[in-house]
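Not every chain is included here, but those present sit where they belong.
Think of it as A, B and C in the order they're written, each chain with its own count starting at 1.
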Amino acid sequence: MPIPAPNLYPPFNIIRLSHVDFGVKDLTASKSFYVDTLGLQITDEDDTTVYLRAMEERGHHCMVLHKSDTAHVKALSYKVFDEGELDKAHDWFKAKGHKVAWVERPYQGRTLATHDHLGMPMEFYFKMDRLPPIHQKYALYKGVKPLRIDHFNCFVPDVDEAVAFYNEIGFRVTEYTEDSESQRLWAAWTHRKGGVHDIAFTNGLGPRLHHTAFWVPTPLNIIDLLDLMSTTGYVANIERGPGRHGISNAFFLYILDPDGHRIEIYCSDYQTVDPDLEAIRWDLKDPQRQTLWGAAAPRSWFEHGSLFEGLEPVASTLGASPIIAP
Amino acid sequence: MPIPAPNLYPPFNIIRLSHVDFGVKDLTASKSFYVDTLGLQITDEDDTTVYLRAMEERGHHCMVLHKSDTAHVKALSYKVFDEGELDKAHDWFKAKGHKVAWVERPYQGRTLATHDHLGMPMEFYFKMDRLPPIHQKYALYKGVKPLRIDHFNCFVPDVDEAVAFYNEIGFRVTEYTEDSESQRLWAAWTHRKGGVHDIAFTNGLGPRLHHTAFWVPTPLNIIDLLDLMSTTGYVANIERGPGRHGISNAFFLYILDPDGHRIEIYCSDYQTVDPDLEAIRWDLKDPQRQTLWGAAAPRSWFEHGSLFEGLEPVASTLGASPIIAP
Amino acid sequence: MPIPAPNLYPPFNIIRLSHVDFGVKDLTASKSFYVDTLGLQITDEDDTTVYLRAMEERGHHCMVLHKSDTAHVKALSYKVFDEGELDKAHDWFKAKGHKVAWVERPYQGRTLATHDHLGMPMEFYFKMDRLPPIHQKYALYKGVKPLRIDHFNCFVPDVDEAVAFYNEIGFRVTEYTEDSESQRLWAAWTHRKGGVHDIAFTNGLGPRLHHTAFWVPTPLNIIDLLDLMSTTGYVANIERGPGRHGISNAFFLYILDPDGHRIEIYCSDYQTVDPDLEAIRWDLKDPQRQTLWGAAAPRSWFEHGSLFEGLEPVASTLGASPIIAP
């Protein structure tokens, strides 16, 4: 029994992933990476915090960088449909026995801080300051010309369990990797907004954030970024790619920010709004699921991830980095 | 007060536009245009009908061509969330006094045939035969490599009225053109699926179908199609483009099929899933709303459209083709 | 007998076109256009003159802008193989009775100033200061990312005559437009460096410079420029394109600088190094020679050109702008 039937009538309505908050050790270095190299736009900043958005986004921020003694992820945030849905979320998590708290977040309305089944910090809001469109201010485009934040990918010790939890709150599986022998899930991609994923899960020491992805218009933007990074001192920050994933069909590049937070830049995606969309199954034994073109990913890609603030990851129930094999 | 507030709790849940049914006079010529030149895939055919899908679609068809003595549009079809929503749609249209009928459509489940406020034929279904994915069967890609049907655009005699009707059933306005003097709408783009549009409305003699659009990954696919059409006897079928619309930011090309049905091929779109997304207003006096780069559209683009079967269009309440001016 | 056999053993060895010197009325405005919008690099400047190069060029300049009361073209310059060839050029022009003078040009070695059969100013040099490569300094790329100057295109009153002159000094015709009735040439493309053209000739009031062209890697660079110009106050400077020429197969865009000097940005070219390459003939009656995709060029494109300093153009021997027809 690989994946559960999609829950088409979830307890509350999550619209999409919204933003990530990174603890970074050198704010200047991180800012230069995300702004000058990646091309995100600063929407606010002070000595300790920088708020960023991508070119087609109207919400105030898709990424928050805050100065910190340790590199970590503070929380993964999601936008819900309206205030009523926010209260439903609060009640649902509370009834489940998860910690819940109403927290203040700049530029956001009422915000719920809670966590998933593993304690991974999740925040929900319904309202964020809206900014004027800049997607046609072409003089502002630079770096990889990022259009929007697209998804999170997390290491979890038990993918079946993670899929069960996120499926219950309405995330629908689009593609997944299964081990035909154990019939266990090794990875899964789930969405709310109608694309391939808002959050994906990869088997491994977790919970840890594997990567945060940004969507760009064409592969040439990714090639431009590679040329720029290779000739501006960032060649060592290029980890994997360019390539095509079998799973999701994404044309991808993986890079590491100055603290080692992994960013995926990708394009190509497909529409998944049909409630009866069949998830695509990949066999663990098929190496093309990872790279359609055959090139293997570096070991670091299977092992390295970002820690969540104050959260100790636990070992996979499937052994270390099993997705490397075969 | 140009546009109404989005109706976030519509009477029934439309997922997306689904397909169009064209009456064509020469089935062989039309098939060759859509299959060999555009690159759509045949999913079924006989002497009188051809069913087509685009490369990332899993539903059986996004276009139906049926042999006919006249070139016309039989209906614009939409997919609803589930069977319950289909019944709600039936009851809502019936209560409004619109004609409603349950009709048989090959490869579809229960299908509701009705019409909008102008009599424009609309069909709704909740279930269509699903086909195996082919988006990674790259040997099948040809022509413009169409990934999916994206939207319809219709001439209507009164855009304010059309927006009011479609807004009531949940279509949200993303961008619109307004005449600052009359404060009347001259054009509007509305969506259900989270992109810029599922259906757009243009002021003019109507109702008539202005065009049906397909989404492609990059501008280079459109350039490839132009090169192909120009050297295979279709140069006269190229009507407008390539160019960038100010409205929607689409990189576009407009071509005419053998019966004069207009097809838009485009790329670049942006995500519109936020329920609080502000619609973008364009002034009628701004020529860049039509072509960001300044080139004027040919007169035919403002005047020619496809008739709906058995439906007589009426003159615009705003005068002939006002969107040409200035 | 439209075009002469190529002269494979010319009197002196021209390597390629090298640079153009424009008189501009507002140096600041022109500099901003060529540097900030087009993306050329400044190699030297003072209050009256700006020297520019493109990204893959090692020679000091491909364009010189000098402050002037009138917009004009001072000279079209060419690089010869070595100093011996420069002397041969001097002697050949002198023997032909053309004015010849040795002139001082900054950053160049010994420079010959002379003119063609129409008095069009030509300069020849064999040595120019060489600069370090910057084609892999990707942080410097901006605007349209111009890689190199590619060719000149001139209005001349008699294309047969111009081709005869330039053919004699080694320019080989790659493509040409002929009027099948009069058997007169209406346009011709000639090269030295192994591409489609170093200089082309178009029938019309001349001599005048129709345009100077820069080569870019892909059509997407041209689309980026269109987006940038349209949203930074240069929309009126976009004259024609994007499109594909039948002749030369170039994907093109024509823009006007602040003084009305026309610049073509293009990509796609083919190799013409074979001495036995057959020139491609186009019939004046074939509209696809101009735009493969069928769109007509604006009237200004056929009529507007830049004057050479102190040179009065004369009317075409074929009537006004005949290349418009049909």
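A few comments on the model shown:
The criterion applied here is as follows: a residue touches a chain if its C-beta (ideal position, glycine included) is under 8 Å from a C-beta of that chain, and two chains touch if they have at least 3 such contacts.
Here the structure is a predicted model, which means the values were calculated and not measured.
All protein chains share one sequence; of the complete assembly in this entry, 3 are displayed, while the total copy number is 4.
Simple rule for what comes next: only the chains that are shown with their structure count from here on.
Distance between Cα centroids is largest for the pairing of chain B with C.
The two sequence copies chain A and chain C touch through a face in which the numbers common to both exceed half of the numbers used overall.
The mean-CA centres of chain A and chain B are about 33 angstrom from one another, to the nearest whole unit. With centres taken as mean Cα positions, chain C sits 44 Å from chain B. Averaging C-alpha coordinates per chain places the centre of chain A 50 Å away from that of chain C. Touching two or more other chains at once are residues 136, 218 of chain A. On chain B, the positions that touch chain A within their shared complex are 8, 15-16, 56, 58-59, 79, 81-82, 127, 130, 133, 135-136, 147-148, 193-194, 217-218, 246, 249, 267-268, 270-271, 273-278, 280, 292. By the touch criterion stated above, chain A contacts chain C in their complex at residues 136-139, 218, 220, 224, 227-228, 230-232.
Note for the complex: chain C touches chain B at residues 218-220, 223, 226-227, 229-231, 235-236, 238, 242, 244, 251, 288, 292-295.
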